[in-house]
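Take a look at this one; I'll ask things after.
Yeah, one chain of the complex is gone here, protein chain that is, but the others are all in their spots.
As written, the chains take the letters A, B and C, and residue 1 is the first residue of each chain.
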Amino acid sequence: MTERNIAIEAANRDAVEDQRVEIVERKGIGHPDSICDGIAETVSRALSQLYLDRVGHVLHYNTDETQLVAGESIPDFDGGEVVEPIYILIVGRATKKYNGQRLPVDSTAVSAARTYLRENIPALTLGTDVIVDVRLGQGSGDLKDVFGENNVEIPMANDTSFGVGHAPLTETEKIVQAVEMQLNGPYADNHPVIGPDIKVMGKRENNSIDITVAAAMIDRYVADLEDYADAIENIRAFVTDVAHRHTNREVTVAVNTADDYDTGSIYLTVTGTSAEMGDDGSVGRGNRANGLITPNRPMSMEATSGKNPVNHIGKIYNLLSTDIAESVVADVDGIRDLQIRLLSQIGRPIDEPHIADAKIVTESNVNLQAIEPEIRAIIDNRLADVTSITERVINDELTTF
Amino acid sequence: MTERNIAIEAANRDAVEDQRVEIVERKGIGHPDSICDGIAETVSRALSQLYLDRVGHVLHYNTDETQLVAGESIPDFDGGEVVEPIYILIVGRATKKYNGQRLPVDSTAVSAARTYLRENIPALTLGTDVIVDVRLGQGSGDLKDVFGENNVEIPMANDTSFGVGHAPLTETEKIVQAVEMQLNGPYADNHPVIGPDIKVMGKRENNSIDITVAAAMIDRYVADLEDYADAIENIRAFVTDVAHRHTNREVTVAVNTADDYDTGSIYLTVTGTSAEMGDDGSVGRGNRANGLITPNRPMSMEATSGKNPVNHIGKIYNLLSTDIAESVVADVDGIRDLQIRLLSQIGRPIDEPHIADAKIVTESNVNLQAIEPEIRAIIDNRLADVTSITERVINDELTTF
Amino acid sequence: MTERNIAIEAANRDAVEDQRVEIVERKGIGHPDSICDGIAETVSRALSQLYLDRVGHVLHYNTDETQLVAGESIPDFDGGEVVEPIYILIVGRATKKYNGQRLPVDSTAVSAARTYLRENIPALTLGTDVIVDVRLGQGSGDLKDVFGENNVEIPMANDTSFGVGHAPLTETEKIVQAVEMQLNGPYADNHPVIGPDIKVMGKRENNSIDITVAAAMIDRYVADLEDYADAIENIRAFVTDVAHRHTNREVTVAVNTADDYDTGSIYLTVTGTSAEMGDDGSVGRGNRANGLITPNRPMSMEATSGKNPVNHIGKIYNLLSTDIAESVVADVDGIRDLQIRLLSQIGRPIDEPHIADAKIVTESNVNLQAIEPEIRAIIDNRLADVTSITERVINDELTTF
Partner (left out) sequence: MTERNIAIEAANRDAVEDQRVEIVERKGIGHPDSICDGIAETVSRALSQLYLDRVGHVLHYNTDETQLVAGESIPDFDGGEVVEPIYILIVGRATKKYNGQRLPVDSTAVSAARTYLRENIPALTLGTDVIVDVRLGQGSGDLKDVFGENNVEIPMANDTSFGVGHAPLTETEKIVQAVEMQLNGPYADNHPVIGPDIKVMGKRENNSIDITVAAAMIDRYVADLEDYADAIENIRAFVTDVAHRHTNREVTVAVNTADDYDTGSIYLTVTGTSAEMGDDGSVGRGNRANGLITPNRPMSMEATSGKNPVNHIGKIYNLLSTDIAESVVADVDGIRDLQIRLLSQIGRPIDEPHIADAKIVTESNVNLQAIEPEIRAIIDNRLADVTSITERVINDELTTF
């Protein structure tokens, strides 16, 4: 093996935390785009598992194209109804036949998608509110087998692709992430009125942070407008609390700002997702691989969700670069801002990128030269272990959106 | 009201029971065409009920066009799998808006169809083996309201249409009907190995009746070829027994005649319906309104299932003519063969057909003149009560296929 | 070869021409059900030809399930518009791979369907007014090859099926057929205002014939209500004329009887078919194989259009029985009404039906015994030549609806 091409240099810019204006967004798990990401990735995992179970290694597939067509609903206090179901089309390629064996690719995909919906959008009635359809084209069984339990070889890059990761998160990023996860986690457990379609936008100007939450409220748990107003205020208070855990800056929180109580126009839904009434969705249009949209940072356009985790270099490098960034920051003190890019080299093993390019802003009292060897060693080590990314994806240990 | 135009005359032909060759067929409830009929009619009932519940009367709709696209499966002893789901498209017209109220027409249709499948094709796993989609075009809310609880008026015929009914059933017809119903009823309750896709063909030549049954066997209940052979033989014996209850003629029974035990080519399925592996289906292609296909008798081409039971004259007249024929034969002795046709007259109340035309073969010792007044009275009475057909359809008291 | 089982007997009933009430219907080529029949049969021919061209014989397929979902339109004097396209789904099974060769089955089907629409519904704009989609499941290449240029063997019947044919046509049947064909032929050539969706209903009571025509008028050729009224009156006169060529009975003609000039509710369309505005359609729901719906006569429920002409016994026997009936009547004098039924026998060559069963009403001065040998010879001869049916279907020399 040749030595890996790892470049570590000063970022030559302000840390994002120190930039004057910062914008961060996260589309919660019930947002139409996130639903598509979630289904695409779930279908991908299910197919990986299917291939491992049946033929011992993952075959060629790509399911990164789920399309959601919004339904139509009539939400109402104490419970309305969906009148036209959401239509979800699972799209992609998959190997349907291997060594003469026909594999239940389409059934597996539909089944996985439905299970995912049941678990993640629980207020959605599967038999009435949503139609899950599938169009998986046939891939070629001739394609080289790419992954197997006994196959520890590192695959070759088949495309020029690029991944980028960052660490640590800024305060604003941490808040946006935590708000969505707390609302969709413990808060929702105790307050079923909040649906999973929660969009969180964070905007920081210097030391002032605005958090804007758009939360689809579930109508059956709302008796009237007053009840609704209480629920919103409760969310606002909770979010404010979550935010203050991550910053000492000034925080302002607004929830469902488009509501107009006078006209009765509020963000009420039957199922907890705006997909029920007019918001279409598709894969790769929302959160990046680290769960955030961060216009202050370089981002990859690559849709990570649904891609084959064995041989799709864009997926692997996006997840790996985030993993590397987090590993470095976890182990090395004094880093205020780290960005790492991985650029693949066609025809080379994927643990040997064309370049692994780290740009670092250190704390003011830290000298980059001093910590550079430690950083390099971690990057080198994580690259050597690249295939673990594939395993962790298949085992659902890594999120992609 | 004008006097109804009822014509009663001798049939001037042999009773079907006395014809030399007779053919009768019934596609069981799990046959792809019957699945479509069943869904179409179930969706129709659900929409009628929806309209009654929401606006007090049935609005304009027609759902007589469900299309089933077969899936793909790999049946196997002790249980195989569906690899490509069946795709079912519910097609039709329905009023979606009425007096400013949006009605959940599509959701209701999908939900009704799924419930129907769950109850009637129980071995089908809804989340994996079948996709239920819907394309219901918008009807016009301007169309005259056609039916309501307080509306006892009799609607006008809006089309020239025709219905035909017969009674009594011949022995062969009775056998074909009974065989399917017994197999799909008590027999299936005790023998889950038999799926609901049971096709029964009866052929009588003079006094010899051949009954041919094609029954989709469910693989999870079949251990091996011997087990399969036993199950088939068991069905054969049961069918023979059923047949003899309805005739003293000679009966021969064959089950799954296309099987070839040597090559292992047998009629094994995962779900109990051939829709899983290559047989498409649609509405109105199978059984007529009386549940049979009877080439020896005039039949209406009209698809009865899925049509609006309030104003679709073809549906009403097919059901009514069968109802009349059965009523007459139940109450009047001495009829060997009765056929009644109803022909609508555009612009006239549907209880006043252009002509109600009965053709009768009496028992040899019976004089038609003697029973004619009794027959006429029953026909007249049933016509007067035509709107009860609509009610019975909505209440699921009349089968359409 | 064993001697064929041909039964010839007196019909023991009145000729249909002499029955008191007779009903006949024909759905013209532009009717939504006929559009589906036409596409199904066209796709079938295209696939037969594709297989012959590529592999030398026709492979396994069945395309008898086209579903049409109506569009939405706003017709207007001097030309309106389609606002929601018609959706047509071609459904069926076809062999996509043979001896390692991938065959362009789906493309061929879509292409054939579009060409058919272009030629037969010329006022329909293909790029705007209609979407043609396809779901053809894979058939099995393992199935026995069934037909080839060098393969003169007669296939075996693989199902118990039944075909029925009649000749000669009654006057009412002739009129109904001629009216539609004349209107959709020479008349339409000179009067583009009439669309191809022409439904003709004939009702004869004793010696009085009512012909009711429902004709979709094309809006761009209609300036105003007066213009429309003129066009309708012109059709009425033409149809009356056509009818009188086939009968000396009294004839009444009505055209577009549902029109209401006072409210302006008339049968105006943009494209010449009601498929544009609310009438769905599917295969096998309209005309029988002889182009007519004849409730006075036994009919087969089998959808003839779209079935594989090589091995689908129902299709072949429906076409063959009609062919035989016409041949007999053409060559043998003195037949007033002939019905022939063919019943297949599984496992026997299709030229040896279980029974070929002719029922004849002779002219009053003709003795059946006298012409029986001649009739038998023709039936025997046509049966021997059964494979020519397949060829004529593929060469588009036989219509199926």
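Just so we're on the same page, contacts are C-beta pairs under 8 Å (C-beta built on N, C-alpha and C of every residue); 3 or more make two chains touch, one makes a residue touch a chain.
For clarity, every value in this text was computed on a predicted model and none was experimentally measured.
Trainee: Considering the complete complex, which visible chains touch the unshown chain?
Mentor: A, C
Trainee: Based on the whole complex, identify which of A:Ala109, A:Val132, A:Val164 or A:Ala215 touches the chain you can't see.
Mentor: Answer from the full complex: A:Val164 touches the omitted chain.
Trainee: Using the touch definition from the top, which of A:Pro155, A:Pro168 or A:Gly284 touches the missing chain?
Mentor: Within the whole complex, the residue contacting the unshown chain is A:Gly284.
Trainee: Have a look at C:Glu81, C:Asp210 or C:Glu372 and name the one touching the chain we're not showing.
Mentor: C:Glu81
Trainee: Going by the touch rule given at the top, which residues of chain C touch the chain that is not shown?
Mentor: 72, 74, 81-85, 87, 96, 102-107, 110-111, 114-115, 126-129, 131-134
Trainee: In the complete complex, the non-displayed chain touches which residues of chain A?
Mentor: 7, 9, 11-14, 20-21, 23, 62, 64-65, 67, 69-72, 84, 87, 89, 91-93, 135, 137-139, 158, 160, 162, 164, 201, 203, 205, 212, 257-258, 278, 280-286, 288, 293, 295-301, 303, 341, 343, 346, 354-355, 357
Just so it is clear, only the chains that are shown with their structure count from here on.
Trainee: What are the two chains with the top count of C-beta contact pairs?
Mentor: B-C
Trainee: On Cα atoms, by how many degrees is chain B rotated relative to chain C, nearest 5?
Mentor: 180
Trainee: In terms of CA centres, which chain lies closest to the overall middle?
Mentor: B
Trainee: Could you give the separation in Å between the centres of chain A and chain B, each centre being the mean of its C-alpha atoms?
Mentor: Distance between chain centres: 51 Å.
Trainee: If you average the CA atoms of chain A and of chain C, how far apart do the two points sit, in angstrom?
Mentor: Going by mean C-alpha positions, chain A sits 56 Å from chain C.
Trainee: At which residue positions does chain B touch at least two other chains?
Mentor: 72, 84, 87
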